[in-house]
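Apart from one protein chain that is not included, each protein chain of the complex appears where it belongs.
By letter and in written order, the chains are A, B and C; residue numbering begins at 1 in each of them.
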């Protein structure tokens, strides 16, 4: 089977500094994969390159969607990447603090709730056609919003319903009308995942989802991630420092150091990999 | 729950306070107005019996802001004259006069507010406004309400020449008359052939400069070697000064006000350029000489004819000194004349009717500090003119023309 | 091509540009450290000019000799400008650290309006003649056709001040702390830099430079009013952006480029659109080279 994310020879330079060095990473359908490495190894930079925040200096970021469409993501804007079916969370939580929990998720619905999104998002259409459609439907949408027509209300209601369902999936439905900033830390992390899920991705990139969580919360997160994979059929690539979590849920692990991949394999293989132990895990392997 | 309801009470209390404040605000505004009126009425009641409706004279213009110094003298002129006629003649045409003032800060949008306020208060006659833009904005409202306005200082030619405002009169010559004088002086008296025309991009300065340019081109005697607008409030005009230098102009005709004029003159003189500098009423101000110091020597500026020898002007000056203890400011004599002309017209026609007053203004001569004047069909004063002045030994001296 | 004319325009542009550069340094230093457009900086410059005017007035009445007035009035301008800069930061910006970026920007705009009107109300709305503090005659006679003595002093002083500043930033402890803070505030804090003090120092230095610029330009123009800070501030900011905001040599270059652009624009095209040239240049630079002439393009931190 083709990997859904296939990164080949990815290199990223900042000025003279090489942050990523010919990286090859792939994620298979239905898999939970993990990316680990010491601080500053370039893990987040890798995420940023994949999700369009940075434009990589060299290499290819390819995706093969389960619906059978393949595309190269290099140089695409972050929102276009999201439209192609990749969604992410952030290491330092980036919620929309002054919006309600439900609205945060509704933003995740943005590209699926717009008028004409079928045309705009269909990768088979030419870029010109998509841009024209985007402008046209943008104008139409303003008109529809101002007139508050029936179709508009329906669409709005659909978004609310869908978003609410997503909240239910992560167990946040009772906080729907609270401001995001008033959620406790652990739930904010959950909300970020919910928001990403609302974009209907086939691959979810989680950047240290367990950071700052207590063991109980981490356990719940563990369940949630597995559930997302099993029930929603979303593959997952996560960056994580919590080794217990990584070892327990991932099928495959990639280890980075100084921008290079130094090892890859199953948790068992990684646990016993000399290079990994030397470079990073060392005595801390069972922590 | 308890805390909740307490918060609610607090909220309601807050709204109540805001409402009270709002009402207080409205209240205050009206209250103060009444106080002013009462004072005037008290004064008047002592002098004359309440026979006829009082005559309401309004003075509108810039009374606050950076241009207040142009507007306040006209308020003072009106105050002096209203007091005077009420005391000595029991008012005008048997009606005592009440003075109302409105500020427009020389801004068109504020001028329309002021004008609607005055119309709402049923004023009979208006002296004002001060700036041309504000005057234009307000005139439409006066026209619709059949009110005559007479400005001591609005010089924009369109005001009278466009024919749009039959209700408008002024006791100051328009910009084109001033530009004509500047050009004639430059061509005939000084015999210049190459002239640079500059302006400050403002309503007044640019208008004047355009006329100057037009007249120069029409005359065929001189060439306009440079025509440019400078940035008002600019930090440095050296590039423009270089440009003047290169253009080979013998003289600069500048339309604008004294801050820019003094900067240009100073920079020219510092560069050892002896180019003649001719400017307008906005520069014929003692501040110009004070700022530019020795560099100001020899600068020409046009300004209203010196009528300070006129007995009425001497009287106006005396009254001002008595009441305010200082010398009068800009356009004081023009405003004084405007008020006199209005009083005269009401007196002669015996009414404040639009038709009657405007006929009287057009046909009856009146003695004013500016000389004996009446108004032509367009509303410009006949007999009001400009002279050329030159800075000599730190003073503006009127040149025989 | 008229070389004499060209030279004159060029020198005019350099004089103007030197002043822009002096004030732009204040903008660029502050932006480098706290990423804020300090709208009130132009007003600090204006207050410097007023302080110099007031000090010179008082000293003249008291009968001080001319050279001592020059020194004392300039010193007063620097001291008070620096104090205002320090106070403004403490009141309007410090409480807003960590707030959304729009907040300090609006606060800065408010401070600028406040200071303008404060001087307007406490002093006057009229233009005040500013006596040239520099000896006009007696030396440098021979080049007066191109440059007046004051203009020579402007160019010379700006150059010296800028060189001193560069050395200061490069070698002094405070200067090093500034550079560290500009790169990464949290990191600087961790290694023991007192960030509050560094920021205050930045405002004080920037404001002092503005005061120097104020004394120079006011002497040259011969008059000031409460509004002079606004346009100059805007232009100086343009210069800072032009050169690459955060970069000190950039501010100097930007000032000179802007001064010359205006000078040549006026000289060869028309002064009608003098400010339009400046703003158009700004818009074009920002669109096509947002990092400015000497700035490094930074990558958003995610």
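The rule we apply is simple: a contact is a pair of C-beta atoms (placed from the backbone, for glycine too) under 8 Å apart; a residue touches a chain by one contact, two chains touch by 3 or more.
Throughout what follows, contacts and distances are computed from a predicted model.
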- Item | Options "NADH dehydrogenase", "Heme exporter protein D", "Multicomponent Na+:H+ antiporter subunit D" or "Amino acid/amide ABC transporter membrane protein 2, HAAT family": UniProt name of the undisplayed chain | "Amino acid/amide ABC transporter membrane protein 2, HAAT family"
- Neighbouring displayed chains - absent chain, whole complex: A, B, C
- Item | Of B:137, B:235 or B:313, the one touching the omitted chain in the full complex | B:137
- Query: Which listed residue (C:74, C:107, C:207 or C:247) would be found touching the missing chain in the intact complex?
  - Reply: C:107
- Among A:45, A:65 or A:199, which residue is in touch with the absent chain? A:199
- Name every residue on subunit C in touch with the hidden partner chain. 35-37, 47, 50-51, 53-58, 60-61, 76, 80, 83-84, 87, 91-92, 95-96, 99-107, 109-124, 128-131, 234, 237-238, 241, 272-273, 275-276, 279-280, 282-283, 286-287, 290, 300, 302
- Note on the structure: Missing-chain contacts on subunit B, rising order, are 7-8, 10-11, 14-15, 25-26, 28-29, 64-65, 103, 105, 107-109, 112-113, 116-117, 119-121, 132-133, 136-137, 139-141, 144-145, 156, 158, 162, 164, 201-203, 206-207, 210, 229, 290-291
- Item | Residues of subunit A (touch criterion as defined above) contacting the omitted chain | 51-53, 77-79, 82-83, 87-88, 90, 94-100, 102-104, 106-108, 110-111, 113-114, 134-135, 138, 141-142, 145-146, 148, 152, 155-157, 159-161, 164, 176-177, 179, 181-184, 195-196, 198-199
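The definition used in the following text is that only the chains that are shown with their structure count from here on.
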- Any idea which chain sits dead centre by C-alpha averages? C
- Item | Centre-of-Cα separation between subunit B and subunit A, whole angstrom | 69
- Cα centre of subunit A to Cα centre of subunit C, whole Å, reads 46
- Query: If you look only at subunit C, which of its residues touch subunit B in the complex?
  - Reply: 2, 5, 8-9, 12-13, 15-16, 19, 125-127, 129, 144-145, 148, 217, 220-223, 225, 227-228, 231-232, 235, 262-264, 266-267, 270-272, 274-275
- Query: Which positions of subunit B touch subunit C when the two form their complex?
  - Reply: 66, 201, 228-231, 233-236, 238-240, 242-243, 245-246, 258-259, 262-263, 266, 270-272, 287, 290-293
